[in-house]
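One chain of protein is taken out of this complex; the other chains stay put.
Let's look at subunit A:
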Amino acid sequence: MKHVLESVESQFEMFQILNEDGKIVNEKDVPDLSDEQLKELMRRMVYTRVLDQRSIALNRQGRLGFYAPTAGQEASQLGSQFALEQEDFLLPGYRDVPQLIWQGLPLYQAFLFSRGHFHGNQMPEGVHAVSPQIIIGAQYVQAAGVALGMKKRGKKNVAVTYTGDGGTSQGDFYEGINFAGAYKAPAIFFVQNNRFAISVPVEKQTNAKTLAQKAVAAGIEGIQVDGMDVLAVYAVTKHARERAVNGEGPMLIETMTYRYGPHTMAGDDPTRYRTEDLDNEWEKKDPLVRFRKYLEAKNLWSEEEENKVIEEAKEEIKQAIKQADQYPKQKVTDLMANMYEELPYNLQEQMEEYKEKESK
C-alpha cells in the first residue's frame, strides 16, 4: 500500500522568473519579448491600475454599477492575456474585465457592462469572447466545449478561461478540466488564487496544498506560477498555448496572487477576514513595483513615461465614461427582442404593452 499524496504535492513548486526585487531568478525561462513588448506590458499594467482606481471612485460616486476590483492581479490577468492571439476565445470570470479590454472590448462598453447595460456584453467584431461569467465555474465547462469546437474546426487556437480559488471547489471546475482532458481539447484553465473566495481563505476551501495539483486527477498538466510576476505568467501561458495548439491537451494554471481591494464594491469589507499584516506582505510582492524595477534597470522605463501613461489612462477613462453616459438607455423592449430569434405570442403581446409604456 503506497501513499502518494505527499510526493505528488511536493512536486508542485511555484514557477517564477522575476523576484520581488525585480531580479531575474530563472534565466533559462525568460520569455523572448522585445523591448517594445516589455514596455507595452508595463503600460497595460499601469493603465489597468489607474482604471481600477478610477472605477472604484466612479462606483462610490454612483456612476458605475457592479464592480470587482482588480488591483494586485494585473500580472495574472494581463501577463496571461498578452500571450494570446486575437482569434483565441476568452471565457472570463466576473473580475476579468481587463483581459477583455486588452483583447479589444472598448472601455465605454466595459463601463456599460458594469452598469448592467447589455451593450457592455456585445463583443465587437474580432473579439472572440463571452461576457464575464457570474456563476462560479460555469465558464469552465463551456471552455471545454469551445476548445473541442476549435479542435473539430482544425483551428490553431485556444479557449482560455478564468476562475478563482473558490471556483476550484465547484463541480463544474472538475467537469470542465476533465472533459477537456478526455477530448485533448485546446483549453487553458486559469485559477487566479487570490487566497480568498469573498471571505473564505483557501485553506478552508480544500485540503489540497496547491490548486494546480487538481489537474492530476483530470490527467492534464497543471502548474503553479507566481501571479505577481508578469514574465512568469506570460511564459507559462505561452507554453500552455503552444502545447494546446499542438494537440498536447489542456493545462491548468494556478496564479498565486492577491486582490488589494474588496471582493466587489457592493459592501464587502476585507478587514473582517484579512489582517493588515497579510495585506502588507502581499503589497511587497506587487506586480507593478517589481516589473518597474526590472525595466528601469534595463533603461526601458522612467517616472515620466509612467506619468504619461497615467495621464493618458485618466483622459481615456473620462472620454469613455462620457461615451457610456451618452449611449441610449437600455429598454425592456430590447430585452424582449433578444429572448428568441422570433418572438412567441406572449412576448409579442408584452412587447406591444412595453412599447406603449416606454413611449410615455
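Observations on the structure shown:
Please note the rule applied: a contact is a pair of C-beta atoms (placed from the backbone, for glycine too) under 8 Å apart; a residue touches a chain by one contact, two chains touch by 3 or more; residues count from 1.
Methods note: contacts and distances are computed from a predicted model.
According to UniProt, the chain absent from the figure is "Pyruvate dehydrogenase E1 component beta subunit", selected among "Phenylacetate-CoA oxygenase subunit PaaA", "Pyruvate dehydrogenase E1 component beta subunit", "ABC transporter ATP-binding protein" or "Nodulation protein J". Listed residues A:L18, A:A71 or A:A138: the one in touch with the omitted chain is A:A138.
Of the options A:L38, A:L84, A:V146 or A:A215, the residue whose C-beta touches the omitted chain is A:V146. Of the listed positions A:Y47, A:F179 or A:W282, the one in contact with the omitted chain in the full complex is A:F179.
Mapped onto subunit A, the footprint of the missing chain covers residues 89, 118-119, 121-123, 130-131, 135, 138, 140-150, 152-153, 159, 171-172, 175-176, 178-179, 182, 335, 337-341, 344-347.
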